[in-house]
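One protein chain is absent from this view; the other protein chains keep their places.
Per-chain numbering from 1; labels A and B assigned in written order.
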Amino acid sequence: MVTAIVNPLVQEVLDLIGIFAFALSGALLAVRKRFDAVGIAVLAEVTALGGGVFRDLVIGAVPPVAFTDIAYFTTPLVAAAVVFFWHPRLARIRRFVLLFDAVGLGVFCVAGTVKALNFGMHPLPAVALGAATAIGGGLLRDLLSGEIPALLHPRSEIYAVPALLGSALVSILAVLHLLTPITSALAALIAVVVRLLALHYGWRAPLARGTTAQ
Amino acid sequence: MVTAIVNPLVQEVLDLIGIFAFALSGALLAVRKRFDAVGIAVLAEVTALGGGVFRDLVIGAVPPVAFTDIAYFTTPLVAAAVVFFWHPRLARIRRFVLLFDAVGLGVFCVAGTVKALNFGMHPLPAVALGAATAIGGGLLRDLLSGEIPALLHPRSEIYAVPALLGSALVSILAVLHLLTPITSALAALIAVVVRLLALHYGWRAPLARGTTAQ
Partner (left out) sequence: MVTAIVNPLVQEVLDLIGIFAFALSGALLAVRKRFDAVGIAVLAEVTALGGGVFRDLVIGAVPPVAFTDIAYFTTPLVAAAVVFFWHPRLARIRRFVLLFDAVGLGVFCVAGTVKALNFGMHPLPAVALGAATAIGGGLLRDLLSGEIPALLHPRSEIYAVPALLGSALVSILAVLHLLTPITSALAALIAVVVRLLALHYGWRAPLARGTTAQ
């Protein structure tokens, strides 16, 4: 039933890079919100694993890999410890949160779409699920921090769009039988670059017709 | 194991009506909160599909129909586009949110209970799950918008009660072997009417003894 499109080891390494990046983003936000050590660890875990746990529950891959592969669970703790002891001076934090978050976004939309396709999902829902994997952790991170999720409001640069782009590229590549470790790394890179360009140039999603920003 | 109580096509049509209504309610709230296009689309999707995804995960119907049936996933996007381009003038919005939300509530509590019964759940938990299907999407919508869920506080008219009523009617009809497309449509209608009457006459749930409203 399950067709391995990408080498399992490559998928695990991709996943762990995304997990570490997202965990850093969660832990750094926790420091910015002045949460304690437990809050830093929980926010690192939730940001890093939330999207993947959701994906695995949806595709029926239970227990989710986050609860079976020790590396998935311990990586966010390493990121939390790094942030706890060596977090950069407060002025630099916001920039780091955004950079690591972009890396996590790119890797997760690709890894999520690949795993959904591996579990036999059709290409279109696989795009949705890949994007949900990528934005789910950050959404939970913002909710737990008491903030309206950044991806919803027009004060933040486009976030879900790069994730959808990366996921769509993976599904198109899979349909064209062109999905390889190289091409999927490229899809992730494109998503990261689009997110960073959006941050640099202030690309925002439009408001509903007739609405003005707050 | 699975007994089809209601014709599958009828259930899909019921589901899609509820999805469209809930998506409108989510998208209109997003406009009211001045979220951008992405926020409107995400809130439409989450409000429309959140309750059903929860129901499907609980009964073990994975992947949830929201991720396998393209119509389920694209309908909220249509509703989001309708709201984006033709949303009524701001003064009218709150009334529309409440009306469409009531329709979604009625359809979802019935569709959720029917699907739970179809998956072999006993009538009492099926009532709980049907109501959870109906209130789950709106609850997520409020959480993502940074508001305390309307169904919890005494400033809003009863919301979970009509859902429980509709779900209970379906379970009773099923036990009496009287559940047909007609009677389940009637149960949905009763839930919608009770919700609208509650809005019109300001029916509220009581506060704990000795407590006064804020």
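Here is the rule we go by: a contact is a pair of C-beta atoms (placed from the backbone, for glycine too) under 8 Å apart; a residue touches a chain by one contact, two chains touch by 3 or more.
Just so it is clear, the structure is predicted and the values come from calculations on it, not from any experiment.
Trainee: For the full complex, which residue in B:14, B:128 or B:179 touches the chain that was left out?
Mentor: B:128
Trainee: Can you work out which residue in B:77, B:98, B:143 or B:186 touches the chain that's missing from view?
Mentor: B:143
Trainee: Touching the hidden chain in the complete assembly: which of A:21, A:83 or A:173 does that?
Mentor: Residue touching the absent chain, from the options given: A:83.
Trainee: Name every residue on chain A in touch with the hidden partner chain.
Mentor: 30-31, 33-40, 42-43, 53, 57, 62-64, 67-68, 70, 73, 83-87, 143-146
Trainee: Since one chain isn't shown, list which residues of chain B touch it in the complete complex.
Mentor: For chain B, the residues touching the absent chain are 57-60, 121-122, 124-125, 128-129, 139, 143, 147-149, 151-154, 158-161, 204-214.
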